[in-house]
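In this view, the complex is presented without one of its protein chains, the others remaining in place.
Coming up: subunit A.
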């Protein structure tokens, strides 16, 4: 078993639990903060700040078991560095929106990077969580094994819930070996042609692990054994592309993300969804990541129109901050679904102390 330590190894669980017990007694809302690098992802929370940063360190890592357990205040960069020492990775390639990005923020936001369509999302690699509940009791769901169906899957429920159901204090992940070979490619292709090729390649067992179309070119990444990567590279052609392109895309460092004042939209769509029915939108000015399943758009168009177009295509749209106050970040839920969201929130956080209003005004 590897002993991995991060410089600030510290278990602040009891102090966090005490804060929550007190907040529960007082009915004080808490605003949970890790590295505060994902402030743009959701509604503003009014509450006392509860920082996870002191709750830091890798509590268990066994590369042979493919399992790592880590406290949620741990910087994401520190976790990935510890894995890299053993040639392993978080396969979902989580974005870092700054050096301060924490494991807790990664799990709470549930955002995944370019490898997501092929490898899976954050939630797919969560094996277990420790969560401090509304009474200030730390509870454990799931565990450190690959298969576990005992009880309801509350661990995965926490992913993307943005801390509204409890404070996640520790997460166990399944990790995987880093691919043996990586090759990124740049192919000048019109968007329509790129879509057709991706659809064809998608039906074959090719070692594609990222595909994004922007600026008139398809950007592809091949990952796998050296033999298959070389063979696929020879077959597909194109020019070599620096692998660093993918972290720039993942972390929103490309010029697209920095230019312009119009609100930034993340469109999550079925990958083969055609061009959206939106007036005045030039699809060639968008980024089509995830082989078309995640598209980035800057527009001043009415939020309702953007959302309707995405819903008509089978997806949804999220508005990243900074955004005008009138635009909700997340797509409103159908009535029945909203009812059960409220019920679940009321059951797991009856006093409404955890990040109230972060996802929706109603809870």
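Worth a mention:
By our rule, contacts are C-beta pairs under 8 Å (C-beta built on N, C-alpha and C of every residue); 3 or more make two chains touch, one makes a residue touch a chain; residues count from 1.
By definition in this document, contacts and distances are computed from a predicted model.
The chain not displayed here is annotated in its UniProt record as "Glycolate oxidase subunit GlcD", chosen from "Carbamoyl phosphate synthase small chain", "Glycolate oxidase subunit GlcD", "Branched-chain amino acid ABC transporter permease" or "Basic membrane protein A".
Only one of A:47, A:63 or A:163 touches the chain withheld from this view, namely A:63. Of A:39, A:257 or A:330, it is A:330 that touches the chain left out of the display. Within the whole complex, the absent chain has one touching residue among A:113, A:224, A:263 or A:357, and that is A:224.
Here one chain is not drawn; of A:106, A:159 or A:214, the residue touching it is A:159. Of the listed residues A:81, A:146, A:248 or A:262, the one in contact with the hidden chain in the full complex is A:146. Seen from subunit A, the chain kept out of the figure touches residues 1, 62-67, 87, 110, 116-117, 120-121, 123-124, 133, 135, 137, 139-141, 143-154, 156-157, 159-161, 165, 176-178, 180, 199, 202-207, 224-228, 231-232, 268-272, 290, 293-294, 314-316, 318, 330-331, 333-334, 336-337, 339-341, 343-344, 346-348, 359-360.
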